[in-house]
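Missing here is one protein chain; the remaining ones are kept as they sit in the complex.
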Amino acid sequence: MIKRVFALALIVVVAFFVFPLFAGIGERTDLGPVATAYLEEGARALGAANLVTAVVVTYRGLDTLGEVTVLFAASAGVALVFGTLARRSQVERRRRPPSELLETGASLLLPIIATFGVFVFVHGHLTPGGGFQGGVVVASGVLLSFLGGTLTHTPHRLLGALETVAGAGYVAIGLLGIWLAAGFLDPRFLPSGEIGSLFSGGAIPLIYVLVGVKVGAELSGVIDAMRHRSDVS
Amino acid sequence: MTQGLIILSFALMAIGMWGLMSRRHLIRIIIGFSLVDTGVHLLLVAVGYRESGTAPIVSDRLPLELLARRGVDPVPSALVLTAIVIGLAVTALMLSFAVRMYQRTRSIYIDKNKELRW
Partner (left out) sequence: MMLVFLAVIGVMMVIAAFVALYSRDVVGAIVAAGVVSLLASLLYLVFGAPDVAMTEAAIGSALTTVVFLFAWSRIREIASHGERRDEEVPE
(Lines give C-alpha, C1' and ligand atoms only; values in the text may rest on other atoms or scores of the structure.)
Protein backbone atom coordinates (compact mmCIF):
# COMPACT_ATOMS: atom_id res chain seq x y z
CA MET A 1 0.00 0.00 0.00
CA ILE A 2 2.70 2.49 1.01
CA LYS A 3 4.59 1.52 -2.13
CA ARG A 4 1.65 2.52 -4.33
CA VAL A 5 1.31 5.89 -2.61
CA PHE A 6 5.03 6.39 -3.16
CA ALA A 7 4.64 5.50 -6.86
CA LEU A 8 1.81 7.99 -7.30
CA ALA A 9 3.87 10.68 -5.55
CA LEU A 10 6.76 9.98 -7.92
CA ILE A 11 4.48 10.30 -10.96
CA VAL A 12 3.19 13.63 -9.65
CA VAL A 13 6.78 14.86 -9.24
CA VAL A 14 7.56 13.89 -12.86
CA ALA A 15 4.39 15.66 -14.01
CA PHE A 16 5.62 18.73 -12.17
CA PHE A 17 8.83 18.64 -14.23
CA VAL A 18 7.17 17.87 -17.58
CA PHE A 19 4.41 20.49 -17.29
CA PRO A 20 6.66 23.57 -17.91
CA LEU A 21 7.84 21.93 -21.14
CA PHE A 22 4.25 21.25 -22.14
CA ALA A 23 3.04 24.76 -21.37
CA GLY A 24 6.10 26.66 -22.55
CA ILE A 25 6.95 24.98 -25.82
CA GLY A 26 3.62 25.47 -27.60
CA GLU A 27 3.73 25.01 -31.35
CA ARG A 28 7.08 26.61 -31.97
CA THR A 29 8.50 27.42 -35.36
CA ASP A 30 12.01 28.58 -34.51
CA LEU A 31 14.88 26.73 -32.85
CA GLY A 32 17.48 27.76 -30.31
CA PRO A 33 20.68 29.54 -31.35
CA VAL A 34 22.88 26.41 -31.12
CA ALA A 35 20.59 24.31 -33.32
CA THR A 36 20.25 27.16 -35.83
CA ALA A 37 24.03 27.49 -35.99
CA TYR A 38 24.43 23.75 -36.60
CA LEU A 39 21.81 23.82 -39.34
CA GLU A 40 23.25 26.89 -41.03
CA GLU A 41 26.95 26.08 -40.80
CA GLY A 42 27.15 22.33 -40.26
CA ALA A 43 26.52 20.98 -43.72
CA ARG A 44 28.79 23.48 -45.42
CA ALA A 45 31.61 23.33 -42.87
CA LEU A 46 31.81 19.54 -42.64
CA GLY A 47 30.47 18.42 -46.00
CA ALA A 48 28.03 15.94 -44.47
CA ALA A 49 24.51 15.91 -45.88
CA ASN A 50 22.97 14.29 -42.80
CA LEU A 51 23.16 16.83 -39.97
CA VAL A 52 22.30 14.24 -37.30
CA THR A 53 25.43 12.32 -38.29
CA ALA A 54 27.46 15.52 -38.18
CA VAL A 55 26.25 16.16 -34.61
CA VAL A 56 26.79 12.56 -33.45
CA VAL A 57 30.27 12.18 -34.93
CA THR A 58 31.74 15.67 -34.75
CA TYR A 59 29.97 18.28 -32.63
CA ARG A 60 29.11 15.79 -29.88
CA GLY A 61 31.83 13.31 -30.79
CA LEU A 62 33.22 13.16 -27.29
CA ASP A 63 29.76 12.16 -25.97
CA THR A 64 29.61 9.40 -28.56
CA LEU A 65 32.99 8.11 -27.42
CA GLY A 66 31.60 8.04 -23.87
CA GLU A 67 28.46 6.21 -24.99
CA VAL A 68 30.53 3.60 -26.81
CA THR A 69 32.50 3.14 -23.58
CA VAL A 70 29.25 2.65 -21.61
CA LEU A 71 28.16 0.11 -24.21
CA PHE A 72 31.44 -1.74 -23.78
CA ALA A 73 31.08 -1.76 -19.98
CA ALA A 74 27.51 -3.07 -20.14
CA SER A 75 28.33 -5.83 -22.62
CA ALA A 76 31.34 -6.84 -20.51
CA GLY A 77 28.99 -7.04 -17.50
CA VAL A 78 26.54 -9.28 -19.36
CA ALA A 79 29.37 -11.54 -20.49
CA LEU A 80 30.70 -11.72 -16.93
CA VAL A 81 27.34 -12.62 -15.37
CA PHE A 82 26.39 -15.20 -17.98
CA GLY A 83 29.88 -16.62 -18.27
CA THR A 84 29.80 -17.80 -14.67
CA LEU A 85 26.20 -18.92 -15.11
CA ALA A 86 27.14 -21.23 -17.99
CA ARG A 87 29.85 -22.85 -15.92
CA ARG A 88 27.63 -23.35 -12.87
CA SER A 89 24.67 -25.06 -14.51
CA GLN A 90 26.18 -28.35 -15.60
CA VAL A 91 22.95 -29.89 -16.88
CA GLU A 92 22.26 -28.52 -20.34
CA ARG A 93 19.19 -29.61 -22.20
CA ARG A 94 19.80 -30.80 -25.73
CA ARG A 95 18.45 -28.16 -28.03
CA ARG A 96 16.01 -29.01 -30.75
CA PRO A 97 17.76 -28.52 -34.10
CA PRO A 98 16.38 -25.62 -36.18
CA SER A 99 13.66 -26.49 -38.68
CA GLU A 100 14.55 -26.73 -42.34
CA LEU A 101 12.57 -23.60 -43.13
CA LEU A 102 14.51 -21.52 -40.61
CA GLU A 103 17.82 -23.01 -41.67
CA THR A 104 17.32 -22.34 -45.39
CA GLY A 105 15.82 -18.93 -44.80
CA ALA A 106 18.66 -17.90 -42.53
CA SER A 107 21.40 -18.92 -44.95
CA LEU A 108 19.53 -17.20 -47.80
CA LEU A 109 18.93 -13.92 -45.94
CA LEU A 110 22.26 -13.67 -44.16
CA PRO A 111 24.34 -12.19 -47.04
CA ILE A 112 21.56 -9.70 -47.82
CA ILE A 113 21.30 -8.55 -44.19
CA ALA A 114 25.09 -8.24 -43.85
CA THR A 115 25.32 -6.22 -47.08
CA PHE A 116 22.49 -3.95 -45.96
CA GLY A 117 24.18 -3.37 -42.61
CA VAL A 118 27.44 -2.38 -44.28
CA PHE A 119 25.50 -0.14 -46.71
CA VAL A 120 23.78 1.61 -43.81
CA PHE A 121 26.97 2.43 -42.00
CA VAL A 122 28.95 3.45 -45.06
CA HIS A 123 26.18 5.87 -46.14
CA GLY A 124 25.67 7.31 -42.66
CA HIS A 125 26.66 10.82 -43.70
CA LEU A 126 24.30 10.89 -46.71
CA THR A 127 21.07 9.13 -45.75
CA PRO A 128 19.33 8.31 -42.45
CA GLY A 129 21.39 5.67 -40.76
CA GLY A 130 24.96 5.29 -39.68
CA GLY A 131 27.23 3.31 -37.43
CA PHE A 132 24.76 2.59 -34.66
CA GLN A 133 21.94 1.46 -36.96
CA GLY A 134 24.25 -0.48 -39.28
CA GLY A 135 25.92 -2.18 -36.34
CA VAL A 136 22.52 -3.26 -35.02
CA VAL A 137 21.50 -4.63 -38.42
CA VAL A 138 24.73 -6.66 -38.55
CA ALA A 139 24.10 -7.92 -35.01
CA SER A 140 20.59 -9.04 -35.93
CA GLY A 141 22.12 -10.92 -38.86
CA VAL A 142 24.44 -12.66 -36.41
CA LEU A 143 21.37 -13.49 -34.26
CA LEU A 144 19.64 -15.01 -37.27
CA SER A 145 22.67 -17.15 -38.04
CA PHE A 146 22.72 -18.40 -34.43
CA LEU A 147 19.02 -19.30 -34.61
CA GLY A 148 19.35 -20.93 -38.02
CA GLY A 149 22.34 -22.98 -37.01
CA THR A 150 24.62 -21.45 -39.65
CA LEU A 151 27.02 -20.34 -36.93
CA THR A 152 27.52 -22.96 -34.25
CA HIS A 153 30.71 -21.84 -32.60
CA THR A 154 31.12 -18.20 -31.70
CA PRO A 155 34.26 -16.58 -33.12
CA HIS A 156 35.20 -15.01 -29.79
CA ARG A 157 38.69 -14.12 -30.90
CA LEU A 158 37.45 -12.41 -34.08
CA LEU A 159 34.85 -10.41 -32.14
CA GLY A 160 37.45 -9.32 -29.60
CA ALA A 161 39.93 -8.33 -32.30
CA LEU A 162 37.30 -6.32 -34.22
CA GLU A 163 36.26 -4.52 -31.07
CA THR A 164 39.83 -3.67 -30.12
CA VAL A 165 40.82 -2.45 -33.58
CA ALA A 166 37.65 -0.36 -33.97
CA GLY A 167 37.95 1.23 -30.53
CA ALA A 168 41.65 2.01 -30.92
CA GLY A 169 41.08 3.34 -34.44
CA TYR A 170 38.31 5.62 -33.20
CA VAL A 171 40.58 7.19 -30.58
CA ALA A 172 43.48 7.34 -33.05
CA ILE A 173 41.39 9.28 -35.58
CA GLY A 174 40.32 11.60 -32.79
CA LEU A 175 43.95 12.26 -31.90
CA LEU A 176 44.80 12.82 -35.59
CA GLY A 177 42.16 15.55 -35.46
CA ILE A 178 44.15 17.33 -32.75
CA TRP A 179 47.35 17.03 -34.70
CA LEU A 180 46.14 17.89 -38.23
CA ALA A 181 42.96 19.92 -37.66
CA ALA A 182 41.31 22.04 -35.00
CA GLY A 183 40.72 19.59 -32.14
CA PHE A 184 39.83 16.14 -30.85
CA LEU A 185 37.59 14.24 -33.32
CA ASP A 186 37.71 17.07 -35.86
CA PRO A 187 37.16 15.26 -39.20
CA ARG A 188 38.41 18.06 -41.43
CA PHE A 189 41.95 16.72 -41.90
CA LEU A 190 40.64 14.81 -44.93
CA PRO A 191 39.18 16.80 -47.87
CA SER A 192 35.51 17.44 -47.22
CA GLY A 193 34.46 16.82 -50.83
CA GLU A 194 31.15 17.69 -52.41
CA ILE A 195 27.99 17.44 -50.30
CA GLY A 196 26.01 14.36 -51.30
CA SER A 197 28.78 12.24 -52.79
CA LEU A 198 30.03 9.08 -51.13
CA PHE A 199 33.52 10.44 -50.46
CA SER A 200 32.59 13.54 -48.56
CA GLY A 201 32.49 14.77 -44.99
CA GLY A 202 36.20 14.37 -44.29
CA ALA A 203 36.79 11.57 -41.80
CA ILE A 204 33.11 11.25 -40.80
CA PRO A 205 32.42 8.06 -42.83
CA LEU A 206 35.63 6.53 -41.51
CA ILE A 207 34.70 7.23 -37.87
CA TYR A 208 31.15 6.00 -38.36
CA VAL A 209 32.34 2.75 -39.98
CA LEU A 210 34.55 2.13 -36.94
CA VAL A 211 31.62 2.90 -34.59
CA GLY A 212 29.48 0.49 -36.65
CA VAL A 213 32.04 -2.32 -36.40
CA LYS A 214 32.39 -1.77 -32.65
CA VAL A 215 28.63 -1.63 -31.97
CA GLY A 216 28.02 -4.70 -34.15
CA ALA A 217 30.74 -6.72 -32.41
CA GLU A 218 29.58 -5.70 -28.92
CA LEU A 219 25.89 -6.41 -29.50
CA SER A 220 26.78 -9.75 -31.13
CA GLY A 221 28.72 -10.52 -27.96
CA VAL A 222 25.70 -9.63 -25.77
CA ILE A 223 23.38 -11.85 -27.84
CA ASP A 224 25.89 -14.69 -27.81
CA ALA A 225 26.27 -14.47 -24.03
CA MET A 226 22.51 -14.52 -23.43
CA ARG A 227 21.38 -17.31 -25.76
CA HIS A 228 21.14 -20.93 -24.75
CA ARG A 229 24.19 -22.92 -25.48
CA SER A 230 24.31 -26.65 -25.93
CA ASP A 231 27.95 -26.61 -26.94
CA VAL A 232 29.45 -25.16 -23.74
CA SER A 233 30.65 -27.60 -21.14
CA MET B 1 1.06 18.24 -32.41
CA THR B 2 4.15 18.76 -30.26
CA GLN B 3 1.99 19.09 -27.15
CA GLY B 4 0.18 15.87 -28.04
CA LEU B 5 3.51 14.05 -28.23
CA ILE B 6 4.54 15.50 -24.86
CA ILE B 7 1.28 14.25 -23.28
CA LEU B 8 1.83 10.80 -24.79
CA SER B 9 5.42 10.64 -23.58
CA PHE B 10 4.32 11.62 -20.07
CA ALA B 11 1.61 8.94 -20.16
CA LEU B 12 4.20 6.31 -21.10
CA MET B 13 6.59 7.48 -18.38
CA ALA B 14 3.78 7.39 -15.79
CA ILE B 15 2.63 3.88 -16.81
CA GLY B 16 6.21 2.63 -16.80
CA MET B 17 6.94 4.14 -13.39
CA TRP B 18 3.73 2.70 -11.99
CA GLY B 19 4.76 -0.72 -13.28
CA LEU B 20 8.28 -0.27 -11.92
CA MET B 21 6.93 0.41 -8.43
CA SER B 22 3.84 -1.77 -8.18
CA ARG B 23 4.69 -4.99 -10.01
CA ARG B 24 6.50 -7.81 -8.22
CA HIS B 25 7.49 -9.96 -11.20
CA LEU B 26 11.14 -9.29 -12.15
CA ILE B 27 10.56 -9.38 -15.92
CA ARG B 28 7.64 -6.96 -15.63
CA ILE B 29 9.71 -4.55 -13.56
CA ILE B 30 12.30 -4.48 -16.35
CA ILE B 31 9.51 -4.02 -18.94
CA GLY B 32 8.34 -1.02 -16.88
CA PHE B 33 11.85 0.38 -17.03
CA SER B 34 11.94 0.06 -20.81
CA LEU B 35 8.56 1.83 -21.03
CA VAL B 36 10.01 4.78 -19.06
CA ASP B 37 12.95 4.69 -21.48
CA THR B 38 10.65 4.94 -24.52
CA GLY B 39 8.73 7.79 -22.88
CA VAL B 40 11.89 9.80 -22.26
CA HIS B 41 13.03 9.28 -25.85
CA LEU B 42 9.67 10.49 -27.17
CA LEU B 43 9.90 13.55 -24.90
CA LEU B 44 13.34 14.44 -26.27
CA VAL B 45 12.18 14.08 -29.88
CA ALA B 46 9.16 16.28 -29.07
CA VAL B 47 11.46 18.96 -27.63
CA GLY B 48 13.50 18.99 -30.87
CA TYR B 49 10.48 19.18 -33.18
CA ARG B 50 9.34 22.37 -34.91
CA GLU B 51 6.03 22.99 -36.61
CA SER B 52 5.93 21.32 -40.08
CA GLY B 53 9.64 20.55 -39.74
CA THR B 54 11.44 17.83 -41.63
CA ALA B 55 14.53 15.69 -41.13
CA PRO B 56 17.78 17.75 -41.24
CA ILE B 57 19.22 15.96 -44.26
CA VAL B 58 20.31 17.81 -47.39
CA SER B 59 18.59 16.38 -50.48
CA ASP B 60 16.87 17.51 -53.67
CA ARG B 61 13.70 18.32 -51.74
CA LEU B 62 15.56 20.19 -49.01
CA PRO B 63 18.47 22.23 -50.44
CA LEU B 64 21.14 23.76 -48.25
CA GLU B 65 19.48 27.18 -48.08
CA LEU B 66 16.17 25.88 -46.74
CA LEU B 67 17.81 23.70 -44.08
CA ALA B 68 17.89 26.35 -41.36
CA ARG B 69 14.22 27.20 -41.91
CA ARG B 70 12.71 23.73 -42.30
CA GLY B 71 14.96 21.25 -40.52
CA VAL B 72 14.25 19.99 -37.00
CA ASP B 73 16.81 20.29 -34.20
CA PRO B 74 19.50 17.63 -34.84
CA VAL B 75 20.86 17.57 -31.28
CA PRO B 76 17.95 15.70 -29.56
CA SER B 77 17.89 13.22 -32.45
CA ALA B 78 21.58 12.52 -31.93
CA LEU B 79 21.11 12.12 -28.18
CA VAL B 80 18.15 9.74 -28.54
CA LEU B 81 20.02 7.75 -31.18
CA THR B 82 22.81 6.85 -28.80
CA ALA B 83 20.47 6.55 -25.80
CA ILE B 84 18.48 3.78 -27.50
CA VAL B 85 21.61 1.72 -28.12
CA ILE B 86 22.76 2.21 -24.52
CA GLY B 87 19.23 1.32 -23.38
CA LEU B 88 19.49 -2.09 -25.02
CA ALA B 89 22.82 -2.82 -23.33
CA VAL B 90 21.54 -1.68 -19.93
CA THR B 91 18.35 -3.76 -20.34
CA ALA B 92 20.48 -6.81 -21.17
CA LEU B 93 22.57 -6.19 -18.05
CA MET B 94 19.43 -5.90 -15.88
CA LEU B 95 18.02 -9.10 -17.36
CA SER B 96 21.24 -10.96 -16.65
CA PHE B 97 21.06 -9.79 -13.03
CA ALA B 98 17.43 -10.97 -12.95
CA VAL B 99 18.49 -14.42 -14.16
CA ARG B 100 21.17 -14.56 -11.48
CA MET B 101 18.69 -13.47 -8.83
CA TYR B 102 16.30 -16.19 -9.91
CA GLN B 103 19.12 -18.72 -9.77
CA ARG B 104 19.94 -17.70 -6.20
CA THR B 105 16.52 -17.23 -4.69
CA ARG B 106 14.46 -19.57 -6.92
CA SER B 107 11.67 -17.05 -7.03
CA ILE B 108 10.68 -14.66 -9.81
CA TYR B 109 8.79 -12.44 -7.35
CA ILE B 110 10.90 -9.69 -5.91
CA ASP B 111 9.21 -9.59 -2.49
CA LYS B 112 10.20 -13.20 -1.81
CA ASN B 113 13.78 -12.01 -1.75
CA LYS B 114 14.45 -11.40 1.92
CA GLU B 115 17.69 -9.50 1.34
CA LEU B 116 15.90 -6.70 -0.48
CA ARG B 117 13.15 -6.02 2.08
CA TRP B 118 12.52 -2.43 3.08
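Residue numbering begins at 1 within each chain, and the chains themselves are lettered A and B in the order written.
Please note the rule applied: contacts are C-beta pairs under 8 Å (C-beta built on N, C-alpha and C of every residue); 3 or more make two chains touch, one makes a residue touch a chain.
Everything quoted here is computed from the prediction, not taken from an experiment.
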Interface with the unshown chain - residue positions in subunit B: 1, 4-5, 7-8, 11-12, 15-16, 18-19, 23, 25, 27-28, 30-32, 34-35, 38, 41-42, 45-46, 48-49, 53-57, 71-72, 76-77, 80-81, 84-85, 87-88, 91-92, 95-96, 98-99, 102-103, 105-108, 112
Subunit A residues that touch the omitted chain in the full complex: 50, 52-53, 85, 89, 91, 93, 120, 128-130, 132-133, 136-137, 139-140, 143, 219, 222-223, 226-228
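We adopt the following convention: only the chains that are shown with their structure count from here on.
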Contact footprint of subunit A on subunit B as seen in their complex: 1-3, 6-7, 9-10, 13-14, 17-18, 20-22, 43, 46-48, 50-51, 55-59, 64, 67-68, 71-75, 77-79, 81-86, 88-90, 92-93, 95-97, 99-100, 103
Subunit A residues within the subunit B interface of the complex: 3-4, 6-8, 10-11, 14-15, 18, 21-22, 25-32, 34-36, 38-40, 42-44, 49-52, 54-56, 59-60, 63-64, 67, 70-71, 74-75, 77-78, 81-82, 85, 88-89, 127-128, 130, 132, 136, 195-196, 215, 218-219, 222, 225-226
